[in-house]
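Encoded as structure tokens, here's the structure I'll be asking about.
Omission of a single protein chain aside, the complex is shown with its protein chains in their original locations.
Order of writing sets the labels: A and B. Residues in every chain begin at 1.
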Amino acid sequence: MLVGIAIRILVLVLLILPAFLDCYTKLLAASALTLAIFTVSWLYLEKDLGWASLGHSIPFGVSAYLFAINPLLLFFSPLTTFLLFPLSIFGKHTFPFASFVFSVFLWYLAHHIVFEGKGGEEGFRAPSINLDLIYLISVTILILSCLLIWKISNSYFGLKVKAVRDDEIAAKAIGINPLLFKVFGFAISCSLASIAGILHAAIFGHVSPGVFSPYFSLFPFVAATIGQGKIWSSILGSYTVVFLSWFLSPYVPEFHYAIYAVALILASYTQSYARSDRSV
Amino acid sequence: MISLFFSALIYASLALCVLLSYRVAKVVNLSFGSIFTLGGYLSVFGLFITPIFGAWIGLLLHIGSKRMDASKATIFSLGIAIAIEEALRILFRVENILLDSRIFYFFGYKLVFEHFLASMISATFLILFLAFELKKPFSRLKLKVIEEDIENAELYGIDAEKARAIVLVISSAFFCSIGGLYLSGRVISPTIGWLYMIFSLFIATIANVFREKAYILILPISFGVCWLV
Partner (left out) sequence: MLEVIEVSKMFGRNVVLKNVTFSLKNGILGIYGANGSGKTTLLKIISGFEKPSCGRVFFNGREITNKAPQEIVKLGVAMAFQIPRVFWNLTVHENVLLAARETHYTAEICKELNLEDVLFKKAKEISQGKVKLLQLAMCFALKPKLALLDEPFASLDAENVEVVLEFLKKRGSEISMIITAHRTKILKIIASQMLEIRGGKIVGSS
């Protein structure tokens, strides 16, 4: 319990402190913040719905691209649900890998996205917003996302979502339509991931095919592994990956991949996936 | 058309490795892409070391994921893939390397010698496997039983663990060797192997739909996909 309180305080400090520091630290913190929102979106899909996505860069990246091409397109970003949701047809065990493969495919495809003579490998310029403002917006969205997910999770509606996660047939047997709840769950997760993608594009003023790379696809999985699947510690995990990577990359190229490799190998020994696929 | 045929041979053999890993070793081996890339980087030092390194990684994969279910083993293979990629980045500080190649003429067609060699090795691999599939009914039955239910196979005296190790070692060694040959003449980077792995995975997924006939149909499916793409 004390550890839990300490983690919450640490997260609050990490949210508030950068607002008073120099521009470079603020930029780094803003990046970590958007990726924390991204991780929270992934956690909801994994914990409450039981679908561990290794391709969460799909809604993240597509929304970032839409925002960069035309800021008004950001209102279509929740529709990215229908890019990720159809992959659930492969079942809970195969969904992580199907989503990963699809995100890598989009990564290659993004190199060929050209619009009005711009794009390709260079990517697109995104509307850049004042860093202080975007930082404030990101903090607000992170807090609101955590509150929203907590509220939904603890409601009667959230109970139904968890029921569908556990056993779709049993859910049908008590009058719940599993498809509706699955779509809703995916929509919440993808919408939050989309918001994270848009914020990411707004912070850096640029989006490139790298937004679909394994760095982003695997980021929430790695952050959640570091955070042991709990929201506050996963937010801390997001900060850990970003800060470690940024500070150590000059010495070890793209250091975050070393963290990823360790997290993935450790996770395969310690965690369980395809939640509640208990065979009776 | 000639180069399409040779490419189809190569992708068919790579897809066969993916399919065997999935059906026998019960793992979607996501490290194949990085192993393929590793082959390309190792070919700078000599082609003969590529199968050795590939085999070692296959063995590491087998030992590391022996007690895991399919999902966890696949996550483990992804971790290995990223570890290999990062190791290549650290060792080869230069991001992109241009590999040498030799040109020769095959009945008037200009081909890269290493690609031709890769396709011949792939053809040999496919023929040997098909011979094994068709000629030895008891071995084929053992393979089928392992594919169906690995625990039951062990109950009836089939050494499923040995079969798993063989499949992972040979498929990894093969991927590494083909990577060393097929990436000749190209500019390579640590992430280049993902596309080849996804393409092989795609062909293997289509072949898997045909269940028992998958191994026989893998070459025509590969040819069809290569032609379409």
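Keep in mind that, in the parts below, a contact is a pair of C-beta atoms (placed from the backbone, for glycine too) under 8 Å apart; a residue touches a chain by one contact, two chains touch by 3 or more.
These numbers were taken from a predicted model, which means no experiment stands behind them.
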item: Chains still shown that are in contact with the chain withheld from the display; value: A
item: Which of A:I5, A:V114, A:L133 or A:L159 contacts the chain that the document leaves out; value: A:L159
item: Options A:T140, A:N177, A:Q228 or A:S249, residue touching the unrepresented chain; value: A:N177
item: Interface residues of chain A (partner: the chain not displayed); value: 156, 159-160, 162-163, 165-167, 169-177, 275-276, 278, 280
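Methods note: only the chains that are shown with their structure count from here on.
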item: Between chain A and chain B, centroid-to-centroid distance (C-alpha), Å; value: 31
item: Interfacial residue positions of chain B with respect to chain A in the complex; value: 28, 30, 64-65, 68, 70-76, 78-80, 82-83, 85-86, 89-90, 93, 191, 194-195, 198, 201
item: Complex contact set, residues of chain A against chain B; value: 54, 93-94, 96-97, 100-101, 104-105, 107-108, 213-214, 218, 252-254, 257-258, 260-265, 267-269, 271, 273-274
